[in-house]
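Missing here: one protein chain of the complex. Every other protein chain is in place.
Each chain gets a letter, A and B, in the order it is written, and its residues are counted from 1.
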Amino acid sequence: MFFDVAPLEQAAGDQVSVFHNSKYSEELRNTKAGILILSSQNVESSPSNTPILISESPYRSFALIASAFYPQAFSTSMNSTNDRIHPSAKLGTRCQIEPGVVIGENVEIGDNVSIAANTVIGKSVIIGDNTSIGANVTISHSLVGASVVIYPGARIGQAGFGFHMDESGHIQVPQLGRVIIEDGVEIGSNTTIDRGSLQDTVIGAGSRIDNLVQIAHNVQIGKGCVIVAQVGISGSTKIGDFSALAGQVGIAGHLNIGKRTRIAAQSGVMRDVDDGAAIGGSPAVTALQWHRQTVTLAKIAKGRK
Amino acid sequence: MFFDVAPLEQAAGDQVSVFHNSKYSEELRNTKAGILILSSQNVESSPSNTPILISESPYRSFALIASAFYPQAFSTSMNSTNDRIHPSAKLGTRCQIEPGVVIGENVEIGDNVSIAANTVIGKSVIIGDNTSIGANVTISHSLVGASVVIYPGARIGQAGFGFHMDESGHIQVPQLGRVIIEDGVEIGSNTTIDRGSLQDTVIGAGSRIDNLVQIAHNVQIGKGCVIVAQVGISGSTKIGDFSALAGQVGIAGHLNIGKRTRIAAQSGVMRDVDDGAAIGGSPAVTALQWHRQTVTLAKIAKGRK
Partner (left out) sequence: MFFDVAPLEQAAGDQVSVFHNSKYSEELRNTKAGILILSSQNVESSPSNTPILISESPYRSFALIASAFYPQAFSTSMNSTNDRIHPSAKLGTRCQIEPGVVIGENVEIGDNVSIAANTVIGKSVIIGDNTSIGANVTISHSLVGASVVIYPGARIGQAGFGFHMDESGHIQVPQLGRVIIEDGVEIGSNTTIDRGSLQDTVIGAGSRIDNLVQIAHNVQIGKGCVIVAQVGISGSTKIGDFSALAGQVGIAGHLNIGKRTRIAAQSGVMRDVDDGAAIGGSPAVTALQWHRQTVTLAKIAKGRK
């Protein structure tokens, strides 16, 4: 009997999981899932004692099963009453809640928290002490730490861009995770951070995110990172501690970016990046190679007028 | 006697139109406009029985005439009363309207629609059955289909970046079209979709748009398209059915992008794209050429250290 869906590394014996991306081969070997969906050519890589379901389109099959467990993935998850502040919400001491703020069911807010006008906090969100939230912000499905600063218009915790697309069309993949924002994080204006699909999206302690940044579902950002305006990070990518991403960088999905990396503005990152690396360009290469390429192309073009 | 302005392919005998871009030569030949504004060198291309106005700056002249027909293009178009929900608005059954929502004059909302807190629906907007709208959204001048999902902070239907700029300065071009969102569309957080100027901006059935995407006035997106985060599509460009645009792609204005195209992340598209093409790079070329360019440059740069 199976009761839920889960990613390979988290699935228990009563849960269904999927192998759909060769980057997760190690997770496949070690999974404790009760049953696995995978394609016929990966049968031999799966743990010998785990029952399998073979599919030509494993993620599509998984999405359909997940949809059966969670029939209605989208909900505004805000307030079910006409009260602006739901009676079940708990507020700490010395909180400053401005006009027009809407706070949903079972929300828990710490001490000395300020929430500016017309911000909306969805049901069951938890917010730590000394956190400041600007005006016109939306937060749902999130666990927000202490001393966090969220600037106006940020959108945190909505469902991500979660569907499986193949020749047969789109299938919605349930988005069931949360956003975990650790202590001391800053999140810029109009930045968007989607909730995880099966795991959580995580922003590590002390990281600072500028305006208009996109952080997709399941992204994990380490501690003390700096992410400048208009960066986009695709789903399930991990960024190591103390990394610095300059403006308008784009990072593909399912990548591992090391610790203390530095990524030049407008870079397009399509591969894993080692700890401490400095990279640039689109597609991104080492900063040294990028500089050489730029100089070389300029010289050749000049010689050819 | 002329009563209105219209684009070449829609103009009737009592309407003024303009020819200002050689991409529209076929529309010029077939136009039914009552009078045409064009530059002296295009006089011979215009239909022989249509009166013409010759201008050195046809679009500027057209913008001035359009402004005379529509003296005040900008209006908040929201609510003219102190009621949050205007008495003339019609709501279907089983709708869930959360606190702080503002609904303007003559809005029509179908059955089973949910609208989350602090969202603003401007006057005369029509919304179909089973549509879900997140918190802090703004919609005006729009016709929204059934089973549409709109995430928090999306801006839909505001006037586009509409002006004519030449040596004499800027002139506002009236923005009079709507946004048509067909059934089953999803629109991501903080995405912006501007209303059309003379035609409508259209998002085809089942298309999915991620967060922080910019869709300019008059853009027409086909059915079943996938548009990843931070893409920008300039005015009047058409995207064919089932095309997939990866993150941070930019597409210039007045282009025809074919059906089932695939455009790599961060590409800059400056030309029309054929059906089924896969392209990449900035400026974008075929995916094969782009790969060769990338490899070639890397090799040459390495040889030159």
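Assume contacts are C-beta pairs under 8 Å (C-beta built on N, C-alpha and C of every residue); 3 or more make two chains touch, one makes a residue touch a chain.
Here the structure is a predicted model, which means the values were calculated and not measured.
Engineer: Using the definition of touch stated at the top, determine which of B:Ser61, B:Asn130, B:Thr192 or B:Thr261 touches the missing chain.
Structural biologist: Of all options in B:Ser61, B:Asn130, B:Thr192 or B:Thr261, contact with the hidden chain holds for B:Thr192.
Engineer: Quick one: say which of B:Ala63, B:Val102 or B:Ile279 touches the chain that got left out.
Structural biologist: Hidden-chain contact among the options goes to B:Val102.
Engineer: Of the residues A:Gln248, A:Thr261 or A:Gln289, which one touches the chain left out of the display?
Structural biologist: Missing-chain contact among the listed residues: A:Gln248.
Engineer: For the chain that got dropped from the picture, name the residues of subunit B it touches.
Structural biologist: Looking at subunit B, the ones touching the missing chain are residues 74-84, 100, 102, 118, 120, 122, 136-138, 140, 153, 155, 158-159, 161, 163, 165, 169-170, 190, 192, 194, 212, 214, 216, 230, 232, 234, 248, 250, 252, 266, 268, 270, 282-283, 285, 289, 292-293, 295-297, 300.
Engineer: Considering the entire assembly, which residues of subunit A contact the chain that has been omitted?
Structural biologist: Given the touch definition above, subunit A has residues 96, 98-100, 114-118, 132-136, 149, 151-153, 188-190, 206, 208, 210-212, 224, 226, 228-230, 244, 247-248, 265-266, 282, 294, 297-298, 300-302, 304-305 touching the missing chain.
In this text, only the chains that are shown with their structure count from here on.
Engineer: Go ahead and align subunit A to its copy subunit B using Cα positions, then give the rotation in degrees, nearest 5.
Structural biologist: 120
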